[in-house]
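A selection of the complex's chains, in situ.
Going in written order, the chains are labelled A and B, and every chain counts its residues from 1.
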């Protein structure tokens, strides 16, 4: 099966490497605005460089992987759907809710396979937590606590175009809320502050947030997020249920413990998402091509992408307008 | 120094035992509405049974410990202050904010020593976290996460007179928020549900809550609380700071770990507050009598009790009226 990859940046390279491990998959095209990056990635995997028109017009291409910048996602989804390609698209679908919904419509009309890359669902620890929760190990879930902190803030230039912390960073957490609890939000409340760098506030954004969600069935979710955790990438989930609690903890590079006269020390968590989610990236790619091959359902639909964006949008408004948002 | 104890119930017995260990302190009177409980506790510690009038009229009594039911606290504080006694009073000061403020006024006018028994501040683990935070170990604190879950709900009859979950249970968490961050709340948001027992909802209360606080300086606090954690008494704090994170974890009865073909298992946390906070109860009593002896300041004033109640009141209103409360 011939595949085209849009985007030759950091995340595009990860997908290219995982594509190369899928049996029966051949990377035919790489498309990116940087000629150098495109050429290098294409060469590395024996693919050709191309522009989107020719890729979408090549009927031998059955699937596209969209890992280009966020502002190109919607257009590529709509055009790829129109061309009948199966689509794997990085999160988010778009920063604008209306445009995201149009993508969902386009996918629906075209009847093609489309999966959104919320990679965290495929992390071995988080997936195991979800499976055990669904097996009834702790009874009925009642409360979900999400801790989601990056090791450090990206450049302010990035933040300016990011859509704000709720759409850029918490979009993952909103998806995980829906994934873990399997319910939809009724109310969303978000508060936040700019505590790590005044330049972020000047850019109209915040770096520290607390979000509370209540579902239609009355379940409760709290999310705490920071752009800066100096000890590493902090990604944890905790579900309190009627018969117990499940926690998903961080992963450490090694299991060395050091005992000195002052403290017992272990490794800090993995540095950032490339290290933390390397297995997750591999698994999501395998699941996408598995779904394409068997014409089966994908684990994360474009509607899931829209739902996460709705929550991010609601949280943004809750914070900006200082009110509780009812969905 | 002669001391009188009001309350011969569960918490009164703990205080009596800790009183007995204070050097130079003699328990002279025990006062309680149950003649049997009063007599037994008095006998055990060589004290006399009495009624409040005679206790407060005995000029040899220098201090009183109030561990009777919540609805008696305000009256006993005002009368004890009027009689010039040093006062240790269990939390809360009162369920009603106005009455609590009147207690603070009475204490202030009388110029006597008055300490409120927010025992958690004296837990070795929490006290160590606070000390290390103040030493600058993790830089400037930015975010506080409080997990506070009881092993099981009290009888609904108790809940009916409890003032609601925010005044009965979260009052401790509100005090710990103030203690740890050392700042005052600007906004409070609370949501909640009744998830463990419909009878609690019928009594007009909830059993599961999520609270978000933003301080005047922009720091963020999230509290999650449940009346039921089947694995034990779950009391944790986590502070994210500019240079790191401090966590205060649960305490286990033993350090046995069991490895079987299915899992690696350790003990569940201590069962409930009597086990978890036994050291804290001893320390708070020592600190109270130390302050009385040296006419020094108490670590928790009646104003602290009022402030915690203000937060509980705000949270109650936020939940009931579905709005964000600005203090």
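Keep in mind that, in the parts below, contacts are C-beta pairs under 8 Å (C-beta built on N, C-alpha and C of every residue); 3 or more make two chains touch, one makes a residue touch a chain.
As the structure is a computational prediction, the values presented were derived from the model and not from experiment.
Undergrad: Total copies in the complex, given 2 are shown here: how many?
TA: Assembly-level count of identical protein chains is 4.
The definition used in the following text is that only the chains that are shown with their structure count from here on.
Undergrad: How far is the middle of chain A from the middle of chain B, if each middle is the mean of its Cα atoms, in Å?
TA: 42
Undergrad: If you look only at chain B, which of its residues touch chain A in the complex?
TA: For chain B paired with chain A, touching residues are 140, 142-143, 145, 147, 149, 187, 189, 191-196, 208-210, 212, 214, 218-222, 224, 226, 228-231, 234, 240, 242-245, 322-324.
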